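Have a look at the structure below before the remarks.
For this view, one protein chain was removed and the others were kept in their places.
Here is chain A:
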Amino acid sequence: MFHLSGYEYFLGFLLIASSVPILALTASKLLRPPTGGPERRTTYESGMEPLGGAWIQFNIRYYMFALVFVVFDVETVFLYPWAVAFNQLGLLAFVEALIFIGILVVALVYAWRKGALEWS
């Protein structure tokens, strides 16, 4: 059984929260002066003419971190219900979580040894 009471507040607050940036941007649109010249719209590169764009292919070193992140983020999501219901589950749940976390620690050690957690 889903308990969805209280989420009408979420929707209402989503509307109010989204109105903040919309209001701020429209207020500024009405009040600010027009933008001068095309020179101002050049990309900043420490005063030089920009050499090429930024939309090119290059090695993103954080790629491996993103992969490891997915594994551990899913792990945390699985652990949330376990933690909340822990007082009703007792010793068996503790052992089960120990095994579950143990498997993931092995994965962490593997990623560590393989160098997935090295930045260079």
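Here is the rule we use: contacts are C-beta pairs under 8 Å (C-beta built on N, C-alpha and C of every residue); 3 or more make two chains touch, one makes a residue touch a chain; residues count from 1.
Here is the rule we go by: contacts and distances are computed from a predicted model.
The protein name that UniProt records for the chain not on display, among "NAD(P)H-quinone oxidoreductase subunit 1", "Exodeoxyribonuclease 7 large subunit", "Tripartite ATP-independent transporter DctM subunit" or "Phosphate transport system permease protein PstA", is "NAD(P)H-quinone oxidoreductase subunit 1". Although one chain is not shown, part of chain A still touches it, namely residues 3, 6-10, 12-14, 16-18, 20-22, 24-25, 27-29, 31-36, 38, 40-46, 50, 53-55, 60, 62, 65-66, 68-69, 72-73, 76, 79-80, 83-87, 90-91, 94, 97-98, 101, 105, 108, 112, 117-120.
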